[in-house]
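All protein chains but one are shown in place.
Chain lettering (A and B) follows the sequence in which the chains are written, and residue indices restart at 1 in each chain.
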Amino acid sequence: MDIFLQQLINGLTLGSVYAIVALGYTMVYGIIQLINFAHGEVVMVGAMVALTVIGALAKAVPGMPPFLIMGIAVACAVPVCMAVGYGMERIAYRPLRRAPRLAPLITAIGISIILQHLALLIFSRNPLSFPQILGNRMFEVAGAHISAVQIAIILGSVALMTGLTLLVYKTRLGIAMRATSENVQVAGLMGVNINRVISATFVIGAALGAIAGVMVGTYYGIAHYTMGAMLGLKAFSAAVLGGIGNLAGAMLGGILLGIVEALGAGYIGEFTDLCQVSWLAAGPLAERCADGGNFVLFGSNYQDVFAFFVLIIVLIFRPSGLLGERVSDRA
Amino acid sequence: MSLSPVPHSKRIPGKRVLAIAASAALFALAGCGKQEEAPKPAEAPQAAAPAGVTVKIGHAAPLTGGIAHLGKDNENGVRLAIDEANARGLTIGGAKITFEMLSEDDEGKENKGPIIAQKFVDAKVAGVVGHLNSGVTIPASAVYAQAGIPMISGSATNPKLTEQGFNVTFRTVGRDDQQGPAVASYLVAEFKPKTAAVVDDATSYGEGLANEVEKALKAAGVTVLPREKGKADQNDWKAILTKLRGKKPDAIFYGGMDSSAGPLLKQGRELGIKAVFAFGDGACSEKMQELAGEAAEGLICSQAGIPAMASSKSFLEAHKAKFNVDPIIYAPFTYDATNLLIAAMQKADSVDPAKYLPELAKIQLDGATGKIEFDAKGDRKDAEMTIFTMKTGKIEPLAIIKAGQSIKFEDFVKGAAPAAAEAAPAAAPAAAPAAEAPKAAEGEKK
Partner (left out) sequence: MMSLFRDGASSKQASRAAIVLIALVLIALPFALAQAGTAWVRITNLAILFALLSLGLNIVVGFAGLLDLGYIAFYGVGAYCYALLASPHFGLHLPFWVILPIGAAVACLFGVLLGAPTLKLRGDYLAIVTLGFGEIIRIFLNNLSQPLNITNGPQGVTLIDPFRVGSFNFSKPEQWFGLAVSGPIKYYYLLLVVLVLVMIVNVRLQDSRIGRAWVAIREDETAAQAMGINTRNVKLLAFAMGASFGGIAGGMFAAMQGFVSPESFVLVESIMVLAMVVLGGMGNIWGVVLGAILLSFVPELLRYTVEPFQKAVFGKTLIEPEVIRMLLFGLALVLMMLYRPAGLWPSRTRRRELARAKRAR
């Protein structure tokens, strides 16, 4: 049982990060139906900036309280990422709003490549260790270990999600965003400054990405200029799983994906050990199963397969994701 | 047009063009720049030889992408060896020789391997050091074999590389099936585990090494849990480690690089796993301390050959002086590989691959990574393996494994080289007074 609980905690932490990143994808998609494939790189930039600031501060001002350092690091990473997000939209996406659908996808790939290699030049091509200034207090809950960083990540993402929901449903900007996502032209006619709303969406998404970058860096203790790609992909899958364009969907999808991955890696291997099937173990596989041997069909190596498999199954039965509305086909 | 660098290289084929070589080199190098207006010939690199023959040595590794840092590390090793050789000023076949490194980025992509190899063949390089990844080296090696150009990899550990039956493929790094048993036997001897878990990163290197460790552990009667696998860039190991925690293994071996091994170790300790963690050479660096923090203390890891930081202090100092960084992992191996090529050329008194290849096959050299000799396949004979541990943030050698025998490091040092006592204790294993590769190479010159 403690193992199961531990896997849930693992999955929840990972899922919270996915959810925050997925929000960046889903907000942009919800407003202009565009997959911002370069969003993962924003997360990377966030982690890199924070890492640099922490390293510099810890060296320059010894004895500075770690929480203050963290705060300053986040305060530096967020604006940088916001600027990156804004620039990305202005340069690569805005001119292409009327272009064929695949064009922005290709610019996004181009932007990712550029951002990655700029990061390589500015920071390093080596995997950098993320300074572990927060220490690592561990708590034990019913046999499962949870670290202070994990708690901070989970609580932090809950706070961010709440904040974002309030922003979208309670503020003027939020109303404008929702109006734009309903119908860009009509919103424009109603006096919404479309360009400003779209820029704001990118900037908010990038800010979330920056915080996710700091979270990932602190949690794993490592940052690399290619780290954004896979994380972005997973988060994007999470957004689709939940129903892309839907805020609650992104949160649900992220957390679900994290838990599926953790449980998948943790349990499927045992369930697919053919040595548990008695007639097989006695018969054709006797040699392999002798002395505690095993014949595992799918182990943790198929971790990503589980994630994608769940995604595919969900989409087959609910083609618009878990919480997505039936979107009409766009040309 | 932009193809000019290639004809340039064709103009300097080994030793045939003695007199014009220098001027041709200058001229052709200047030609490289002619895409943009008219460059002055003076802008050719100052390193160009005053007179004599320029011999090209190819180096290939991924210089972009996820493991670009390791590629650069390899390149540094080659560059250092070549610069040292040039500083010494060698004469081969009656001509003054200047070595030049042609470094290409193979992007770590298998389909680029043969292309880069072909580029080296076209450029008539005398020998190749590389590639980094086994997966790129194997398809490239077929091209070198057809062209008869010797290649020495300083980092491709997949046994298949030298099992293809090519006579031009060599490596200075130990094979997975040499290193695996070494670390397994050390684990069994020192920690006597009942159950062990083997984890890998599902790459050619990681899986290959993990397979050999698993084989050796099983042969020693240890129960090995079903294999767990991650990815090369995996950061999140918690799910796998949590599962392992439930099985309570006494030892955990991970086959993979430090960038994934660090998080694995850190998270393992966070989850309260008490088992001993062991790694291969990919994760046998001080980066582990940075990445895993206190959790790195007491880890066990192995390296092929004699410890890089041990056998050749001179190499480490030269590397540090030149690049202002410490070598990451394989730089000493590519350094040795380059010196091997050069030494073989000196011995054969020829830079013609066909002539010096037989010398390379039977060469003996005291290199930065210990004594090097090749077996019939081109693998390192009797490769020594060193077991390290992490002690107060430093990787320290524990024992040397040679031919299945584990020798305590201090004993090894004492037994091997009382003469070299004045050098740093670790520098001793090279034994001979000519401890560094350059000297050894010169000694062979008649």
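Convention: a residue touches a chain if its C-beta (ideal position, glycine included) is under 8 Å from a C-beta of that chain, and two chains touch if they have at least 3 such contacts.
All figures in this text were calculated on a predicted structure; none of them were measured in a lab.
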Sole residue of A:84, A:244 or A:281 that reaches the chain not shown, by the stated touch rule: A:244
Given A:42, A:120 or A:247, the one touching the chain that is not displayed: A:120
Hidden partner chain, touching residue among B:208, B:305 or B:332: B:208
Sole residue of B:91, B:146 or B:364 that reaches the chain not shown, by the stated touch rule: B:146
Contact footprint on chain A, counting only the chain that is left out: 29, 33, 35, 91-92, 95-96, 98-107, 109-114, 116-118, 120-121, 233, 236-237, 240, 244, 274, 288, 294-297, 299, 301-302, 304-305, 307-309, 311-312, 315-316, 319-321, 329-331
For chain B, residues in touch with the removed chain: 2-7, 10, 32-33, 35-37, 39, 43, 45, 63-64, 68, 104-105, 107-111, 114-116, 118-119, 121-123, 133, 135, 138-139, 142, 146, 158, 160, 164, 202-204, 206-208, 227, 229
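Just so it is clear, only the chains that are shown with their structure count from here on.
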Whole-Å gap between the CA centroids of chain A and chain B: 36
Complex contacts: residues of chain B adjacent to chain A: 64-66, 68-69, 72, 202, 223, 226-231, 233, 235-236, 238-240, 242-243, 245-246, 258-259, 262-263, 266, 270-272, 287, 290-293, 328
Touching residues on chain A, where the partner in the complex is chain B: 3, 6-7, 10-11, 13-14, 117, 120, 124-127, 129, 132, 136, 138, 145, 147, 216, 220-222, 224, 226-227, 230, 261-267, 269, 273, 291-292, 294, 296, 299-301, 303-304
